[in-house]
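Right, chain A next:
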Amino acid sequence: MIRHVFIARFITGHCISQVVVNMGLKANVVTGRSLGQGSYVDDKLSKEYFEAVSICEVNPEDCEYLSIEEGDRVKITTEFGSVVLSVKKNKDIPSGVVFVPMGPYANQIIDPETTGTGMPQFKGIDATIEKTDEKVLEVNELIENVISR
Partner candidate 1 sequence: MAVKLSLKTELDVPVEVDGIVPSVVGGKTLEEIQSLEVYHGNRVVKLGEIFNVSLEEGEENLLICEGDFSKVKWLGKGMDGGKILVRGNVGPHCGAFMKGGEITVEGHADDYLGAEMVEGVITVTGNAGSYTGAAYHGSMNGMKGGKILLEGNAGSYLGEKMKEGYIEVRGNAGDFVGYKMSGGKIVILGDSGITGAAMKGGEITVKGKCELPPSLKEEDGKYVGDILEGGKGVVITG
Partner candidate 2 sequence: MNLIIRNGIVYDPQNGVAGEKMDIFIENGTIVENLPKDAKVIDASGKLVVAGGVDMHTHIAGGKVNTARVMRPEDVKSGIRRNPGFRAESGYTVPNSYGIGYRYARMGYTTAFEPANPPISAFHTHEELDAIPMIDKGTFVLSGNNWNVMEYTKKGDMEKLAAYMAWLLNRTKSYGIKVVNPGGIEAWAYGKNMRGLDDVVPYFEVTPADIINSLVKVNEELSLPHPVHLHCNNLGVPGNFETTLQSMKLVEGIENKDRPVLHVTHVQFNSYAGDSWKTFSSGAEEIARYVNKVDNITVDMGQPVFGSATTMTADAPAQFALHKLTKAKWSNMDVELETGAGILPFFYSPKNPVTAVQWAIGLEIGLLVNPGKVVLTTDHPNGGPFTSYPYIAAMLMSRKKREEELARVHKLVEKATSLPSIEVELTLEDVILMTRTLPARLLNLEKKGHLGVGAEGDVAIYDFNPLEADPSRDYGVVEKALSSAEVTVKGGEVIVKDGNLARQVYGKTYWVNTYTDDHWSLIGDDVINLFRYYSLEFSSYGVEEEWLKASHPVEVS
């Protein structure tokens, strides 16, 4: 039954259940605006902007599964790149989904190919999330990394 295949694909492939991959969690990344991101967008080299956009919001159950606490660091990896972020617990984020505020950090893991539409897929990106000891780069370091690639 093909219809079941399609429903199942959403259920298993995308988000609902937790799939362990190399000690990490298969997750779906959604980027978007946040009040903090918007408030400091005219002051991108500030500490406040850094704090607003270098984070990810994760469901507490998923945090428990990954043995991470608020403020710990995780590495999110997609086909297109990886980025290290600080964790914020948020029970309003469903399990299997990770929210990253729009900005330079989120953009490390976004596909620049747009399937001919001009619009990158900024939301609903298959990714893995794992605990890491690597540090979160400063905004400047991050952009230098991109430039010198």
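The working rule: contacts are C-beta pairs under 8 Å (C-beta built on N, C-alpha and C of every residue); 3 or more make two chains touch, one makes a residue touch a chain; residues count from 1.
The candidates were selected such that all candidates are chains of the complex that A comes from, given by their letters.
Source: prediction; values computed, not measured.
Participant: For chain A in this complex, which listed candidate touches it: 1 or 2?
Facilitator: 1
Participant: Note which residues of chain A are touching candidate 1 in the complex, please.
Facilitator: 2-3, 5-6, 9, 115-117
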